[in-house]
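With one protein chain held back, the other chains of the complex are shown just where they sit.
Chains here go by letter, A, B and C, matching the order in which they are written, and residues are numbered from 1 within each.
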Amino acid sequence: MSTFIQISFSGLATGAIFALAAVGFALLWQTAGAINFAHGEFIALPAVIMLILGEMQPTLGLPDWVPVVGGTAIGGPLPEMGIIVAFVLTIPLAVLVLGWLFKVSLVDRLLTPGGDDIPLVIASLGLALMIREYLRVEFGAAPKQFESVFGNDRWRPGGIPVSADDVGVLVVCVLVILALQLFLRRTSTGRQMEAAAQSPTTARVLGIPVGRMVLYTFAINAVLVTVAALLVAPTTHARWDAGISLSLVAFTAAIIGGFNQVRGALIGGFLVGLLQNWSGYYLSSAYREAIPLLLMILVILWRPQGLFGIAEERRI
Amino acid sequence: MTKRPCWSKLAVVLVAGALVVSACGGDDGDDDEASGGGGGDDTTAECPDGDSVLMAMPYEANQPAGENWRLGIEMAVSEINEAGGILGCEIELDAQDTQTDPDVSRQVVADQVEDDPFVFLGTVLSSNTIVNMVEAQRAEIPMFVGAEAPAITDRDENGDNDFIYRASFGVDTASDKFVSYIADQGVESIDVIYKNDEFGAGGRDAYVAAFDEAGIDVGLDIQVQPDQTDQSAEVTQLAGGDGDAIFVFMTEIETAAFLDEYQSQGLDKPLYGGDVLSAASTIALVQPGAADGTTTHAGLNASAPVFAEWKEAYAEFHPDADPPDHNSIKGYTIVHVVKETVEQIGEFDNSKFSDTLHCATLTVDDEPGLLLDVSYDGNGDIDRESYIVSVVNGVGEIVETVPPLDNLDERGC
Amino acid sequence: MSATTSTGERLAHRRDAVAEIDRGSLSWPLAAAAVAAVATVVLLPVGRSEFAGIMWLWAAALVAVLGLNLLLPVESWNGIVVKWASLAGCVAFLAVFPVGRTNSTLVDLGLFVVFAIVCVGLNLTHGFAGKISLAQGAFLGIGAYVSVLLDTGREVAVAGFEGTLPDLPFLLAIAVAGLTCMVLSVLIGFPALRVQGPWLAFVTLAFNLLVYLVLNNEVGLTGGSRGLRTLRVDLVVFGVDLFETRNYYYFCLVFLLAATALVWWIVRSPWGRAFKALRDNPGRAASLGVDVRTYTLLAFSIGAGLAGVAGALYARLIEYIDPRGFYIGQSFDFFLATVVGGLGTMVGPFIGVSFITVLTDRLRFTGDYYRVWFGLFVVFMMLAAPRGVAGSFNQLRSWLRARREAAR
Partner (left out) sequence: MTEGAPVVRVRGLTKSFGGINAVDDVSFDVHDGEILGIIGPNGCGKSTLFNCILGQYRADRGRVELHGRDVGRWRPHRRANAGLARTFQLLQVFESMSVRDNLKTAAQEHIGTIGGRLFRRPDMGLGDKVDRLIERFGLGHLAEERAGNLSYGQQKLLDTAMAFVSDPAVVFLDEPAGGVNPTMLGDVRDRIRDLNEHDGTTFAVVEHNMEFIFGLAHRIVVMDQGRVLTTGTPEEVRDDPRVLEVYLGG
């Protein structure tokens, strides 16, 4: 029994990571109709940026002889910024590049209403390659450790290994996704965004600024991938090719959970994490990745709104 | 609607500009290289390419192993060129990325063959090498590889390839050396966990065969998948195994995830494994203390005292790079192997390579850049001393030096 | 009620978009820029290798052919002559240029031919019948493994079953490989083809990943990640020794020509109209008596069968197969090649395959960033020519025609 609890807990912790990867993907697909095959790279990129920023020692441009203020020398290089400061600095960058720039340069041009999705899919494949290769050249092929913001503490209550990082990621992941769900359902901006997603023409007639609402979606996605990067990177490490597996997991979790519901990503992520560990332990390690894929196929064929999604018009 | 044409024009101009700039940039790069190559001043008449010698380096730029291999080679080439080159000829290096794709690597090697390089330095991954070594063999150009799969130097499988040389032990040689050490530690049964890809499965095969031969029972035989960061299910299975010890054969990411999980679950069986298990690059990824107590056999471990001086030089030469690992040393030493062999031959004639290098021993006294004495057997496999490394307090330490096998006469000589 | 409005809205939008494109008003400067970019890349002053040189001429020839077709109205007699002459030229090109080339160049050309077979098939599935497939890599792999396992008399052990596989003649092994893929594609297509667009993409993607897992894990059958040596030794077909790379290249070329002829025949037969009908509007097609399910399965399985045949050829061309070669990246490449070349045109797949086999290599002179440039090129192609190179030529042609008519 304790074995079951142990691998299940671990599955949930990994599932939280999958959920974080999936939520932004689901959000863009649901509210902007944009299928982003570069989603994993959108998470890998900010992780690397944060790592680089975090190790920077900013200077205020003052000469060394400027006296010490409050115990710190403010002339000369300051101490390393640390990951939290880097995170805060990365968010606006991400919103600008992964949000606004992505929207205006690619999505707006390629996703004509009623046109097909193929050009955007291809372009996002190209974009994924660009980001990946850029990271490899600039940052090197070797993975780098990314410190967890929750520290390295570990406990073993009742023989079940638990780390601060697992707990922290689980809690933050659930909070972030529920908050997003509440925002979309309960605030007027959120509801306008949903309306704009479901029927742009009707929304426009109702006076909803559709363009701005879609822009909000991309901005939120950019923040989400940055948060995901912060939480995911301690496990996957900061590396150039982390995006490939993250993308696959994001598709699987989002589709299984139901991409028309933000919380579907949460459930899908947990399910994928649990299924992988259960099949790894009870069935065969070799096919641990096969079970979620089979489930995804079944879901698409027989319950395309996702296991826990809300049925709506079958837009397929 | 009026905005759209602006956008399109802007995009066109930007991308067209970018293409032009990139074209120019590429050309500039070539020019620099060309002008940098004019330094040789003494006996230049014998050089195969004017006053220089071309060495082709196909490598896996997207793998840490490939990257470190390149850094090691670049350092050696730059040092040798500064010291006047090989027989007075500058080394000109043609580095090409193989994308770790067997097809592409074969294409790259075939393209490089057309430039008629003196030797090939690469590739590092066995799946690529197995495919592309045929091209070098056909062109009769010696190829020095970092790959460790046994099949590469197996004359039955490689069609009597006289042109293939390793930079390190094949995994079958390494397993022979290491398993006898493991048996000496009183291990009678062992559980195996490996990464399910060409690298891990190849290592697992060689070691399981060696365990069988040494009379060590192999209990559990578990695999993890590439990129698998949650190994709790697999480690829990291992915890229930009966083996005296656990043998681990994976690359950095999976090894780090394994060690973290192993520590979290509080298991304490001895861990043995391939080079990666105790490598500095793995230790950098794990939680503090998680790698402590792991033991590996390392052909070329950067923590060995012999390499201390070289490591400092490396840090100076590549100030921004990560600390060197065994692949960097492989790359570095292999250039010197080529240099020493050429100097023994006395001219640039790569048809004499196999006569000279097969069954020869090259010594540090003759060529300090070798760092360690090394012998080549009749198949292109090497023999030299190696180390048993154990991690203590997050640092790899040599616990035993394993002497060379000294059995060249049994290996095709 | 809202459901129907939104469907109606989408249909209306789609009609507008199509009409807009057909009137030639959709950013034709961009399309022209795309053509210029293609030309720039084709004409880049690099010739790293013999292969690159040949492909340079090949791509230049294709662009020239498209250009000729652009300038001469197809309806006129001249247009028809140009069309047939250029077709004959292309075949002659592929047949004559390998003469006197080194083996490795021939292998590279062979790769081009093999991938072109896959893309010609995918173009039927996706370009003409509108069924997106991200599983061509898997079918390539299935074809490769099936053919190799069937013509070597290998001993296998899988799932507790041990036995010796038959040693079939090579041609039969190729046929079985193609048929296996067709059967498998029908088995997965039967449930999967109820869904469309991105959903179908994800189902086929998952199928590809599953196939990869099986190839990688059933070590007793496939050799797993260590791969299989698949030497061409002793391969004789109709008295021709295929061990010779040149002979084998021509052997592959015959299959490419046959595949192209097959797809061309299908497309101009009544089937072609049925495929296009179910791509444009499956519901309407059904109401007119088109058996949507059967036609869809046909389109899907022909594409898969051609990929399987290509796989059988591929295995013997490279002489080594391992599961990584049939991972989703390979499927993405085929998908990309078909779309960038131009969906639903006969010449599109050839252009697309030229690009994926040559372009990354051509961009090597840009240094470490060469694949970044490749990614950028793909993105730019989609921005400038969402209908691919051949599609853009068609667009330009209708625009020119509209101009001519307006001038009259």
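Heads up, the rule we're going with is that a residue touches a chain if its C-beta (ideal position, glycine included) is under 8 Å from a C-beta of that chain, and two chains touch if they have at least 3 such contacts.
On a predicted model such as this, the values are computed, not experimentally measured, just so you know.
Novice: Please identify which of the visible chains the hidden chain touches across the whole complex.
Specialist: Hidden chain contacts in the full assembly come out as C.
Novice: Which listed residue, C:112, C:250 or C:271, touches the chain dropped from view?
Specialist: C:271
Novice: Which residue among C:100, C:160, C:239 or C:289 touches the omitted chain?
Specialist: The single option touching the absent chain is C:289.
Novice: With the missing chain put back, which residues of chain C would touch it? List them for me.
Specialist: Missing-chain contacts on chain C: residues 1, 8, 11-12, 14-15, 18-19, 22-23, 265-266, 268-274, 276-277, 279-281, 283-295, 298, 344.
Methods note: only the chains that are shown with their structure count from here on.
Novice: How would one label the connectivity among the chains shown: line, ring, star, complete, or other?
Specialist: complete
Novice: Using the average of all C-alpha atoms in each chain as its centre, how far is it in Å between chain A and chain C?
Specialist: 33
Novice: What residues in chain B touch two or more of the other chains?
Specialist: Where chain B meets two or more other chains at a single residue, that happens at 11, 61, 196.
Novice: Quick one: which residues in chain A touch 2 or more of the other chains?
Specialist: Where chain A meets two or more other chains at a single residue, that happens at 109, 286, 289.
Novice: Write out the stretch or stretches of chain B touching chain A in their complex.
Specialist: 7, 11, 61-64, 66-68, 196, 222-225, 227-230, 232-234, 236-237, 252-253, 256-257, 261, 263-266, 281, 284-285, 287-288, 321-322
Novice: In the complex, go through chain A and note every residue touching chain B.
Specialist: 3, 6-7, 10-11, 13-14, 104-105, 109, 136, 140-145, 152, 154, 156, 161, 163, 235-237, 239-241, 244-245, 273, 276-278, 280-281, 285-286, 288-289
Novice: Across the complex, what residues on chain B touch chain C?
Specialist: 4-5, 8-9, 11-12, 15-16, 18-19, 22-23, 25-27, 29-30, 61, 96-97, 99, 101-104, 106-107, 110-111, 113-114, 127, 130-131, 134-135, 138, 149, 157, 196-198, 200-202, 205
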